[in-house]
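The complex appears here minus one protein chain, its other protein chains still in place.
Here is chain A:
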Amino acid sequence: MTLTTKLMTATAIIAATSVSAEDLEVMHWWTSGGEAAAVGELAKAFDATGNTWVDAAIAGGDAARAVMVSRLTGGDPMGAFQFNHGRQAEELIEAGLLRDITDIAEAEGWKDIVNPPSLLESCTVDGRIYCAPVNIHSWQWLWLSHKAYEDAGLDVPTNWDEFVASSASLNAAGKLPLALGQQGWQQRGMFNVLFAALVPNDVFLAVYDEKDADVAAGADVSRVFAAAADARDMAVKSTVQNWNDATNLVITGQAGGQIMGDWAQGEFAVAGQVAGTDYSCLPGLGVTEVLSTGGDAFYFPVMKDDTKTAAQSELAALMLRPATQVSFNLAKGSLPVRGDIDMSTANDCMQKGLGLLANGAILPDTAQLVTPDTAEQISTLFIEFFADTSITVEDAQAQFVKIIATAE
């Protein structure tokens, strides 16, 4: 048998296995209305290939991640699973539990289509690609209620400083200036947004990427902490817990604004609100128009069964196809990972985001820069900071410097 015939047989076997129908268990934590609809789009596209998407949704990212990791380390891998790409998966890759999908990425030409390229870089370890990015979520949005400002007789602010200046009048009108859910990730997220928006990008990167403690102790970062203290004063009467409860305060005009990621848009849409007339969105808080490009990605565990592996390959390739990207992202309210598709049906705020993306006004997401350990430490710091007004800006910054100094 010559090499050519050998290769041909091999190709034939692969082709034969790839058409056979296979059940693939896919694990994720998308359980809210819009999220479930988005998952449905993926499942529909996958089922159309003749395979079957077996949905395994677990409510709550923390719970889901714990289950995923124990399934993987316990030797009972699922077909595919959602994970925030970034540094969470590093150790699973090191332990050889996740499948190298570089061949699929090359066959599909991901390197050329994924925009921004940093998304694919976060999936890459030692030159090999381990995950399929499916969307971009950005945190840097200030959502403002037009109703709240009308009731208070004010113009809707166009940037963070105007927003802070309006807080006294909002208070006087019986409105909560800033809605903030009392959960660590929201408080940490808001701080990171202030950080990205209020200081130059190189300062942000020096602290989060290079972990430069001197920069973290500097005057630029002091400005961020001062803004966080403003935010603390503005949100002092905010007692809600969940982010969507906080968003609801903005929707109903009880609160002036909220700093939250682009997923908040789904809530405004469900409430039938129109961007520009009922609410405003300010990317980068209207100060530095910049978006971080975090998002979701799917990883594929190493599986013994060849037919399952073939089904994984099909799913991975499918996730970045233009049709899937459009239907999935429109349902989820997130931005697509490729810049070459038609998103003209997206609303005003999404268009702003697409514009920034096209201009390259982007920062890596903090999840791509710091370990979950460091993120947890920063969360704890801000849980304390926002709950206890006696913690001064200087104390908080000193603690932050300590965390950055020991971060990896």
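In this section, contacts are C-beta pairs under 8 Å (C-beta built on N, C-alpha and C of every residue); 3 or more make two chains touch, one makes a residue touch a chain; residues count from 1.
By our rule, contacts and distances are computed from a predicted model.
The listed options are "CO-methylating acetyl-CoA synthase", "Ethanolamine ammonia-lyase small subunit", "Lactose transport system permease protein LacF" or "PDGLE domain-containing protein", and the UniProt record of the chain not shown names that protein "Lactose transport system permease protein LacF".
Although one chain is not drawn, the whole complex shows that of A:Ala66, A:Ala323 or A:Ala405 it is A:Ala66 that touches it.
When the full complex is taken into account, the listed residue touching the unshown chain is A:Gln88, out of A:Gln88, A:Ser222 or A:Asn244. Among A:Gln186, A:Ser280, A:Gln377 or A:Gln397, only A:Gln377 touches the chain that is left out of the view. Along chain A, the points of touch with the absent chain fall at residues 62, 65-66, 69, 73, 88, 90-92, 95, 182, 371-373, 375-377, 380, 383-384, 386-388, 406.
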